[in-house]
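Every protein chain except one is present and positioned as in the full complex.
Chain IDs A and B follow the sequence of writing; residue 1 opens each chain.
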Amino acid sequence: MNLTRAAPWPAGTAPFADPGETELLELSLGPQHPSTHGVFRMNALLDGETVVRLQPVFGYLHRNHEQLAERMSYLASMPFTDRLDYFCSLTNNWAYALTVEKLAGLEVPERAEYLRVILAELTRLQNHTVFLGFLLGDMGAWGSVLMYGFRQRDAVLDLFEALTGSRMMCDYLRFGGCRCDLPPGWAAAARLVVDSYPGFLDEMEQLLTENEILRARTMGIGGVEAKRLVNAGVSGPLLRAAGLSHDLRKVDRYGIYDRFSFRIPLGEKGDVYDRLMIRLLEMRESLNILDSALRDLPEGPVINPQAKLRNFRPPAGEAYGRIESPKGELGFYLISDQSPQPYRYRVRPPSLINLTLLEEMCVGAKIADVMVILGSIDIVLGEVDR
Amino acid sequence: MRKLKQLPGVGLLKGMLVTGRNFFGSYRNPRRLVTVSYPEQRLLLPESSRNFPFLVYDGNDSVEGLRCVACKTCERECPSGAIRIVQARDENGRPAKHPERFEIGIDACMGCQICAEVCPFDAIKMDSDYEHAATGRTRPMVHNKLRLAKSNTYYHRIKPREAAEVDARLEMERFRKEEARRKREEAARMKKEAAAKAAAAKPEAPENS
Partner (left out) sequence: MAVTIPSDAAPPPGRTSLAFPARRPGLTLAAAAGVLVVGTTLLVLLLDRKAPGILTGAVVEALAHPATAPLILKAGVLGWLAEGWGLGEPWLGLASISLSLFTIVAVFMGLFALTSIVERKVLARIQNRYGPNRAGLWGLLQPVADGIKMLTKEDIVPAGGDRWMHLLAPVMLAVPAFLVLALLPYGPGMTVVELGVGILFFFALGASAEVAVFMAGWSSNNKYSLLGAMRAIAQMISYEMPLLLAALAVVMLAGTLSPTLMVEAQAGHAFGFVPQWFVFTPWGLVGFVLFFIAALAESNRSPFDLPEGESELVAGHMTEYSGFRYAVFFLAEYIGLFGICGFAVALFLGGWHAPLPVLDFIPGYLWFFLKLYGLVLLAIWIRGTMPRVRIDQLLAFSWLFLIPTGFCVLAGAALWHFTGGGWLGWLVVTPVVTAPYFLLLPRLQSAEANALRTYRFSEE
């Protein structure tokens, strides 16, 4: 007996075809709205509380990132990549550095590769940590989980600050390595943070997976056929929640990811609950990677001595570099004409491309579900609009 | 399909327990608190903390002692174009090796530290001071040379490890320069001496032969 399931009306079959009977309500959610995660707007057509049509509108945070980058040196774009997905500046740095290194044929020293892996996995941890909080906030849990997440994330951000000088806008990676070496005591502090994480995850898992309201709100919501996800180019935890094993850390084995043993958690239904659980499980795998990376961290230089800081001119050519950012496949496409500026600079933002199926996920759901579904996609408007 | 083995509502009660524990825990253990009461409490910043650049000067004179030679590398490399440098001219109208004006707009600066990284003279460094509130949107947001100049002692105070490294490097460079100058002078002297010797020897030769 299924008592709560609302009967969704597929578009066109609803009994409101006769405009004399009932009227649809067009509701513009955003761009100024508490839970659109920034200046995002959705034009929703509602039948009562049920979504009939939903049109995402974005571009309110457009900052001309790509055009700007084509007018400044390769290095000067690095701090701007911090501001794409401002929760994950270090993975953005890595994607950009990886592309430029491909373009210029730069080798990266061993220690720098390890540092990159450590920082990327820490970034994944803190991104997924706040994701849980924001998702619960979208369900109206009044920020308690968000604050617990923030407390845990602060420990990671403290590490970032001690290493890079900034908590969020790290600007740490350089072409051919990293900007500076670890300060004394950093690895030990990182070890403490990594060791404190499983306890936090246990608490969260218990709190979130057993909560009846949360289960009722997330299960069976926002699921889309896996085939559609592939067709739309969706990547990251969304794709894996639908049961497709696609993780660039395994597919491309960029950097030194082939040295670590980790698993890819896979969901089945692809609904909001699966997305949430996949992220929780992914954090545990990240902890495994961090554990061995911190153990094996070799000594040595952190930057390739051949890398030029000033007047950097890669040889003419083109390159596409991609990494598995916490939100999905983050790619940079660059064309060089041997000048200090890139001829073409293009970002493939996971947030934007994961957002393309929003309407399909939302139609037939309630208006309150729209926020939860949007939250489960985990977008950052800095990356969507660029 | 396995069923969730718990009575309905138990999950919610467990959640209540967690929040209750946090409620009492925040009174018992202040380290649990996420926030600090800012003006009274402040976080200790790590040494690498960066916010906004400043100009380092040696000695006591903030104008004469500036390390900046107005090479404008930072102005070229600044991603947000926040730096403006006007080179000084000496009395003959030739470019001098210090800036006439050096201005940074704190509204445009994003604290990326590229200026400090590319500076060949270790003249611009990142400050960890974060209280830059201003009462206007145009002029008060632009910090001029006088305001930007901070002594090497200050640099040592906020970033002891980094400043010591920089000092050692500068000392080494100075030493090398001195050495090179000494060698050059030595070589010049030797050459002059040799020339003098040669000159002294030469005129005599015809007579002797």
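Note that in this section a residue touches a chain if its C-beta (ideal position, glycine included) is under 8 Å from a C-beta of that chain, and two chains touch if they have at least 3 such contacts.
Model, not experiment: these values are computed from the prediction.
Novice: Taking the entire complex into account, which one of A:231, A:245 or A:306 touches the absent chain?
Specialist: Final answer for the missing-chain contact: A:245.
Novice: Give me the chain A residues in contact with the hidden chain, please.
Specialist: 1-6, 25, 27, 29, 33-35, 46, 49, 136-144, 146-148, 151-152, 154-155, 158, 162, 183-186, 188-189, 192-193, 195-196, 199-200, 211-217, 219-220, 245, 250, 263-269, 273-274, 277-278, 281, 366-371
Novice: In terms of residues, what is the contact footprint of the unshown chain on chain B?
Specialist: Against the missing chain, chain B presents residues 1-5, 8-9, 12, 15-16, 18-20, 22-23, 25-27, 29, 31-37, 40-47, 161.
To be clear about the criterion, only the chains that are shown with their structure count from here on.
Novice: Would you pull the chain A residues touching chain B in the complex into a rising list?
Specialist: Counting only chain A, the residues touching chain B are 72-73, 75-80, 82, 144, 147-148, 150-151, 154, 158, 161-166, 169, 171, 179-180, 183, 203, 206-207, 210-215, 309-310.
Novice: Tell me, which parts of chain B touch chain A in their complex?
Specialist: 4, 6, 8-12, 14-15, 18-19, 22, 32, 34, 45-50, 73, 77-79, 110-114, 117-118, 126, 161
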